[in-house]
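One protein chain is absent from this view; the other protein chains keep their places.
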Amino acid sequence: MTQSNAAIRDLTSQDYKWGFVSAIEMDAIPAGLNEDIVRAIWQKKQEPDFMLEWRLKAYRHWVTMKEPHWANVQYAPIDYQSLSYYAAPKKRGEGPKSLDEVDPEVRRTFDKLGISLEEQKLLSGVAVDAIIDSASVATTFQKQLKELGIIFCPMSEALREHPELVKKYLGMVVPPGDNFFAALNSAVFSDGSFCYVPKGVRCPIELSTYFRINAANTGQFERTLIVADEGAYVSYLEGCTAPMRDTNQLHAAVVELIAMDNAQIKYSTIQNWYPGDKEGKGGIFNFVTKRGLCKGVNSKISWTQVETGSAITWKYPSCILKGDNSIGEFYSVALANHRQQADTGTKMIHVGKNTRSTIISKGISAGYGQNSYRGMVRIFQGAAGARNYSQCDSLLMSDTCGAHTFPHIEVNEPSAQMEHEATTSKINEDQLFYCRQRGISTEDAVNMIVNGFCRQVFKELPMEFAVEAQKLLSISLEGSVG
Amino acid sequence: MSVESKGVIPAKAGIQDWIPAYNRGDDKSSLQVEAHRPDGTVVPLSIETTAEGRRLSIPERAQASLIEIYETQGNEAYSTQTTLRIEVAAEARLAHYKLVREGPRADHQSFLEVHLQRAASLESHVFLFDGARIRNTLHVRVGEGGNCVLNGLYLATAEQVMETHTLIDHLKPHGTSRELYKGILDQKAQGLFDGLIVVEKDAQKTDSSQTNKNLLLSSDAKAKSNPELKILANDVKCKHGSTIGQIDAAQLFYLRSRGIPEEEARKLLIYAFASEMIESLPVVSLRERLHQLLSGKFQKGGG
Partner (left out) sequence: MLKIKDLHVSVGGKEILRGINLEVNKGEVHAIMGPNGSGKSTLAHVMAGREGFTVIGGEVAYEGKDLLAMTPEVRAGEGLFLAFQYPVEIAGVTNNYFLKTALNALRKYRGLPAMDAMDFLKLIKEKAQIVEMDTALLSRSVNDGFSGGEKKRNEILQMAVLEPRLSILDETDSGLDIDALQIVAKGINKMRSPDRAFIVVTHYQRLLNYVQPDFVHVLSAGRIVKSGGRELALELEKRGYVWLEEGAAIR
């Protein structure tokens, strides 16, 4: 079988991935969660032995934990025993037969975002016969990465091909017992990305989930681990602007980033999960634990995110600044429109000396949306010379929305400096009229002003993402000023 | 042992007369309140004691002053707990001043709730200087066109723990609020500023600004700052800021370059940081005492 054919098969059929040496019937895993299910998952994925103990330990911990409830976010209780924790991968021919079967609303958004037909098919799970271009693109990059010694593959593959490497770092930043959803994820995670960049290597391309074989079937319990060894650099893009629907309502992912001496990791996210209809029904609950460890000296981790989707977003990308002189950054634009509820923020923990953190959070509330920023800055005693600067701005676009800011700051080190600012505003009439008098329509004026509001964050995004982010924001805000 | 503050309302002697006696140390009554109508006549006030604490009403267009002094120097362990709820009627103005200097083993919790009716205003100045544990709570509900100014200064040393919890709830449109709390924390002290500002759905055109500044003088001191905003109206101007840091290096250098020794310069700057809050007290005669207490607390040298 030729290289490209094998690659195409990888892309289009899932059979190869999961393997068959298993006594358990493929689709016979019932709903619910118990130790047997965890075992079954481990077995199906053919993971190394240490993973069984790892998953079971996490599960046992999860059972003792209580689901957290945040005062500012409301949702119907989740029945964990009614969910199915192992989704049989879609076989060829199971998805929509063609794009005509895909929801017209979703297709309309695809078109607006300028997504090519081939990509649309991939994203909708339409069976693709031969996407020669995509396949060859994917394999070309894989070749380039391999030459540099960069490992970038699905987590399940990493566990099979590089178990020692994964074992060394998995759970280092988010231990299974860290929180309720992390414990659940550790027990049942289905897949995710693994990336390791060796010493001194600068990854030449933006890594993205798109290149991961399996882009259309993003699982509900993703586990991602990115390690940048000494002097390495990598930029990772997660998600896409296309509205992602999923019958699975609950998404509890875990992302761990580790940066060694002089290494840098840039993690950008654009998420446009289905937010539910105008009444807020049927949306996705997005609970993510994302944490970066600046382990080495002079290391740097930047989180940049644009969130416009999901019914409920609950995520706090954090940085633990352990290495001296390490830097943590958080840039975020969060939109809550219609009936969305966003509760997002970040945690910056300063431990080492002369560490720096920057937080720029821009929240946009429209319709009946409720946007909360929850931040924590902790500067421990001994974190001499720590510096933190936070800026949280809220833009309110209707008189029925809400914007809330809950920063919690704790400083125990006299030589540290912390500065936090927050402002709230609305698009003012004068600005709108000024634009309109210059011939710019209200809608275009609103987009322009909102983009201006978000500019500090957008300019941190890799270029193509920035363009998509702007488009996404404008589509999400359609009809919000009236 | 619980000490209830004595509620004494002077019928004859006004606050202006009481202040010099207080400054001399002659009069340590803990609660003084008086009100005047616009024409200058004194309004008789009465503090009503209920199961939930004390209540007081300030009539329309009156100008009232409320002084709370908690000064007990005893070394024994005791706790002070007070609750006071005040209704400030339309267009009335209330000036509030609170000083907490409790004993070194004292636990202090004082709760003040003020409801400002239409166009009423509150200006509060709180000084937390001594006590093992102090919990200073202020809740203000701001009506239409109401105005609220909350100033505070907390100076904690040794192992003192001083917490301030404020809530400013803008219920109606056109309200304004300004909050500035400064803290200086030394040795093993802990300071907490927990300030929530809520702007309700109807409170359009609210203009609110909140600032918390902290100076940490030692590596065991701990500052916590939680400035929180809950905004449900959209045509508002709200901002808050918080800083935690140390003495400004540029300012320190400036003083030293003018020949002032470092230790001296440091003290001067700490003093200056706190002074702003004392200087903002409208009652000049009360400032004098506070300056004395401030220099005593941080042993300011020189002039």
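Letters A and B mark the chains in the order given here, with residues in each chain numbered from 1 onward.
Definition applied: a residue touches a chain if its C-beta (ideal position, glycine included) is under 8 Å from a C-beta of that chain, and two chains touch if they have at least 3 such contacts.
Please read these numbers as outputs of a predicted model, since none were measured by experiment.
Asker: If you put the missing chain back into the full complex, which of the shown chains would it touch?
Answerer: Touched by the chain not displayed, across the whole complex: A.
Asker: Could you tell me which of A:Lys146, A:Lys168 or A:Arg455 touches the chain that is not displayed?
Answerer: Here the residue in touch with the unshown chain is A:Arg455.
Asker: What subunit A residues would touch the chain not displayed?
Answerer: 428-431, 433-442, 444, 448-449, 451-456
Just so it is clear, only the chains that are shown with their structure count from here on.
Asker: Could you list, by residue number, the parts of subunit B that touch subunit A in their complex?
Answerer: 201, 204, 214, 216-246
Asker: Using the touch definition up top, name the residues of subunit A that touch subunit B in the complex.
Answerer: Per the touch definition, subunit A meets subunit B at residues 379, 381-382, 394, 396-426.
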